[in-house]
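The complex appears here without one of its protein chains, the remainder shown in place.
Per-chain residue numbering starts at 1, and chain names A, B and C are given in the order in which the chains are listed.
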Amino acid sequence: MAMTGVLRPGHVQIRVMDLEAGVHHYRDVLGLEEMGRDASGRVYLKAWDERDHHSIVLRKADSAGMDFFGFKVDSEATLNRLEADLKQYGLTTSRIPAGDLLETGERVRFEIPSGHQIELYAHKSFVGSDLGQKDPKPYSPKFDKGIAPMRLDHALLYGPNVDKVLEIFTKVLGFHLAEFVTLPDSDIKGALWLCCSNKAHDIAFVVHPEPGKLHHVSFYMESWDRVLRSADIMAANDVKVDIGPTRHGITRGGTIYAWDPSGNRFETFSGGNSSYPDMPPIEWSWEGLGEGGGLDVAARKMHETFLTVVT
Amino acid sequence: MAMTGVLRPGHVQIRVMDLEAGVHHYRDVLGLEEMGRDASGRVYLKAWDERDHHSIVLRKADSAGMDFFGFKVDSEATLNRLEADLKQYGLTTSRIPAGDLLETGERVRFEIPSGHQIELYAHKSFVGSDLGQKDPKPYSPKFDKGIAPMRLDHALLYGPNVDKVLEIFTKVLGFHLAEFVTLPDSDIKGALWLCCSNKAHDIAFVVHPEPGKLHHVSFYMESWDRVLRSADIMAANDVKVDIGPTRHGITRGGTIYAWDPSGNRFETFSGGNSSYPDMPPIEWSWEGLGEGGGLDVAARKMHETFLTVVT
Amino acid sequence: MAMTGVLRPGHVQIRVMDLEAGVHHYRDVLGLEEMGRDASGRVYLKAWDERDHHSIVLRKADSAGMDFFGFKVDSEATLNRLEADLKQYGLTTSRIPAGDLLETGERVRFEIPSGHQIELYAHKSFVGSDLGQKDPKPYSPKFDKGIAPMRLDHALLYGPNVDKVLEIFTKVLGFHLAEFVTLPDSDIKGALWLCCSNKAHDIAFVVHPEPGKLHHVSFYMESWDRVLRSADIMAANDVKVDIGPTRHGITRGGTIYAWDPSGNRFETFSGGNSSYPDMPPIEWSWEGLGEGGGLDVAARKMHETFLTVVT
Partner (left out) sequence: MAMTGVLRPGHVQIRVMDLEAGVHHYRDVLGLEEMGRDASGRVYLKAWDERDHHSIVLRKADSAGMDFFGFKVDSEATLNRLEADLKQYGLTTSRIPAGDLLETGERVRFEIPSGHQIELYAHKSFVGSDLGQKDPKPYSPKFDKGIAPMRLDHALLYGPNVDKVLEIFTKVLGFHLAEFVTLPDSDIKGALWLCCSNKAHDIAFVVHPEPGKLHHVSFYMESWDRVLRSADIMAANDVKVDIGPTRHGITRGGTIYAWDPSGNRFETFSGGNSSYPDMPPIEWSWEGLGEGGGLDVAARKMHETFLTVVT
C-alpha cells in the first residue's frame, strides 16, 4: 500500500555508436560512476544518489536509440502479477533471465504499441550511495564530478498508438496521468506524462509515426543552479545543446536538452510539479505546448527539433 | 497500484490561542490563502500549489498544539478497508461526518499510541491552483505573497510508544520507513521518518514522555533560495526563529524552524531525499542526530529546544 | 580615491510608442516603482534597491530607442573637470539645466562617435530604499512586485566608431575595459564591455553601421533563481523573449533578453564577473562570441537577432 507495484524507472539501455566516446560522455562529462562491464561489452553506470547497482547501460550498436526501459517493482509477487495482467491485456511478455544485466534479477519484457521495449524487474543489487547507510555525511566529491545528476529521472519516448500506451500504463501498470497535450483541433491525447510516484512524471510519450523512438533520457539535478552548472560543463566539453536552459510549462521543471556523441538526446532536469493520482491531469492544447510555453516557458514556441529529432 | 492507499498529508488542525493573530501569521506572513471559516469559527487555508480546498485549519483554543493530522486516501473503498485494518490491529476508530470540516468527506479518526489523533479521508473538494487546469501560466502573484510555501509537507509529532507507531504506519497504513534514529547506546528506534510517497517523508515521530505533542508542521519551499527569503520575511514580521537556515542531515532538506504566535513550531523546508520502499532506511545514531549533523549539518549539535519545546 | 569620478549608470531615457503600455510594462510587469511624471509627460521609475529618485525615464515618441544614458559622478567638481576634459578631447558638450529631469541636477551632455547621447550629472535626490537607512529590515513586499530587479545595471549600445568610444571612456572618463570581441579575421575591437566599478560592466558597445542604436537596457537580478522567475513572469504577461535564460560567456552573467511593448530590448541579468582596472581585459574572437559561447554558453551560436535587432 501507499507505494506499491511499479516503483520507479530503474534502468535504460542506450545504444551508442562509439562506445568509448559514449563512456566518456556518460562517465566523465555527465559524471556517472562506471559500475562494471559485462561479457558482451555493455557498460553500466549509476548516478551518485542512486542506491541500486546501475541505471544506465550503454551498448555499442550501429544506430543510436534505446533498447529498453526498465521499471523496478516492489516484489517478485508483483512481477508475476503484472506479467499476468499484461498477458491478460493482450500483450506478449518474455522473461529475461537473472544475470543478463549485471546484478539484476529476472526481467519481464514486453513491447508496447508505441514500439518500445519496456521491462519490469524486482531485483537489482543494492550498492548504496557514497554516503553510506549509517550517520551519512552530507557531501562527497562525487556530487561534483562532471554534471553529477542525482538520478535517472524519466524518459520521453516517441511512437504510435499513444492511446493504447495510456491504457496500459494506467489500467495495467497503475500509473496515473499527470499532464497531457491534445493534438491540434482535437481531443485526442497526443502526448502523455505518466507517474508511478508523486514526481512530475516517470515516463512520457509523444505520438509519432515511427515506432520505438527515443526523444530523451532525463537526469535529475538538485537545483536550477545546478542546471546552469550543467550548461557550463556542456560548454566546456563541447556537448551540443538542443534547448534550454529554460522551464517547461509542462511539469514546471527546469531543463536543458542536449545530445550525447551518438545523437541521443538527454536532459538535465530540476524541480517539477508533484503529482497524485486523485488530481485531474493538467491539459495542454497543441498551441499551449508551443506558444503557451508548455515546452519552453521563455521562448514560448514549438522548437522544430522537439518534434523531429529522435533516435 | 503504484500510488495507492494513503496518498499524502491532507490537513492538520492547529490550535491557536489568539485566532486573529494566528490568521495574520498563516495568511499574511506565511501567505496561505484563506478559503473559508465554519460555523464554529475555524479558519481554513491552503498553499498556492495545493489543489484541494484546504490543508491548514486553525481553531481558537486555550492551549496551542495539534488537534489532528489527516491523510487523504485514494478512494472510499480504501477508507473502508483501512478502517477495518486499523480495527483489526486493535485500534478504536470513529467516523466524523462529511461536512464537519468544510468541503471534506467523512473522516476515519483514530488515536495512535503516541497520543495523536490521526485521520483518513477520501474526499476534499478539488479547487485547483490559481494557474488553472488548462494551458496554465507559470506564475501567479500568489507565489510571492508572504513566505508562500507550495504545500503542507509533513508534521513531526512527539509522544510515547514510537515502536507501535512504526508498526501501525508500516504494517497497517502502508508507509515505509525512510530514516530513523536509535536512542543512546541502544538499538531502539527513537525517531522515525515515514513515507507514503517518494518524498523525504510524510510524517515523523520522536519518542517523548508526554503524549500527543506537536513538534512542527512543515511547509514545502521551491528552493533553498526561497528558504532564505522565508527568513527575510520572518525577520520583517518579527517571527521568532528556532533553528536555521541550515540543512538537516536527516532527509537532506533545507530548513528553518520558527514559531507561530501561539508557540506552535513550523518549518520552511526545501529539497530533501527521495525515498522508496525497497531501499533500506538510513540509520542515525543518537550522536549522529546531534554531533553528526542529523538535525543540523552546519552546527552539528543537539539544539536543546529540539527535544524540549513542543505544543 | 578608490571610487571616484564616474560612479555608476544613473538614468536612461527610453522612447516608447504607447506610454501607458510602456508604464504597464516597466511598472507592473518589470515591477519598478513609479516615482513621478513631469510636465512633458515623461514617467520616472526606480528599482527597489536603488536609492536615488529614479533610473528609468519613459518618453512617448514616434519611434522606440534610447534618448540618452546618464552616469552619476561623485561631485560638481568632477562634473566640471570631466566636461573640460571632454571638450579638450574634442567633443561638444552642452548643459541641461537642473530640474529638466525631476529631482536631478545640471547635466553635461555630449554625443559620442557612436551616435549616442551620454550624460554626466552630480546630483539626483536621495530617496532611499523601502527598507530605510536605520536598522533596515531585510524584506519588503516590493522585492516581489513583478520581476523586481535590484537596479538598472548597464546598457548595450550599437553604433559606429567603437574605437573612438573606447578611447573616450577609458582615456577621458576613467573606465576600464573588462572584455572585448575582435572582428572576424582582425585585431579590431568590435565590441566593448566597459566598467567604472568592479562590476562585470557598466556600459557596452557593439560596432554597427547605424548610429545611436539601443541594443538593450539591463536590470540586475539577485540570483539565477530570480532570472528564472523573471521568465515565468514574462510568460504570464506575454512578454516576448529574445534569448535565454542562459549564461553569457562574456561577463559570465545569467541572462534573459526580452522586448518591451515598443520593441526596446531589456535584460534580466544576474551574477557576472568582477573586474578591476589592473586586470588585462578578456579577449573574445568573433567565433568565440558565437560558437564559443560568448553570447550564449548553452546554445554556443550567434543568434541572428543579436546583431540585427536594435531600436
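Please note the rule applied: a residue touches a chain if its C-beta (ideal position, glycine included) is under 8 Å from a C-beta of that chain, and two chains touch if they have at least 3 such contacts.
None of these values were measured; they are calculated from a predicted model.
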item	value
Which of B:2, B:204 or B:231 contacts the chain that the document leaves out	B:231
Candidates B:61, B:183 or B:299 - the one touching the absent chain	B:299
Residues in chain C touching the chain absent from view	1-8, 49, 51, 72, 74, 126, 133-138, 151, 173-176, 195-199, 222-224, 247, 249, 252, 271, 273-274, 276-280, 282-285, 287-288, 292-294, 297
On chain B, residues whose C-beta touches the chain left out of the figure	224-225, 228, 231-232, 234-235, 240-241, 244-247, 249, 254, 256, 293, 297-300
Touching residues on chain A - with respect to the absent chain	137-140, 144, 223, 225-226, 229, 231-233, 235-236
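Everything below uses one rule, namely that only the chains that are shown with their structure count from here on.
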item	value
Chain contact topology (line, ring, star, complete or other)	complete
Most distant chain from chain B by Cα centroid	C
CA centroid of chain A to CA centroid of chain B, Å	30
Length of the line joining the C-alpha centres of chain B and chain C, rounded to whole Å	46
Cα-centroid distance, chain A relative to chain C, in whole angstrom	43
Numbers and ranges of chain C residues touching at least 2 other chains	225, 231-232, 235
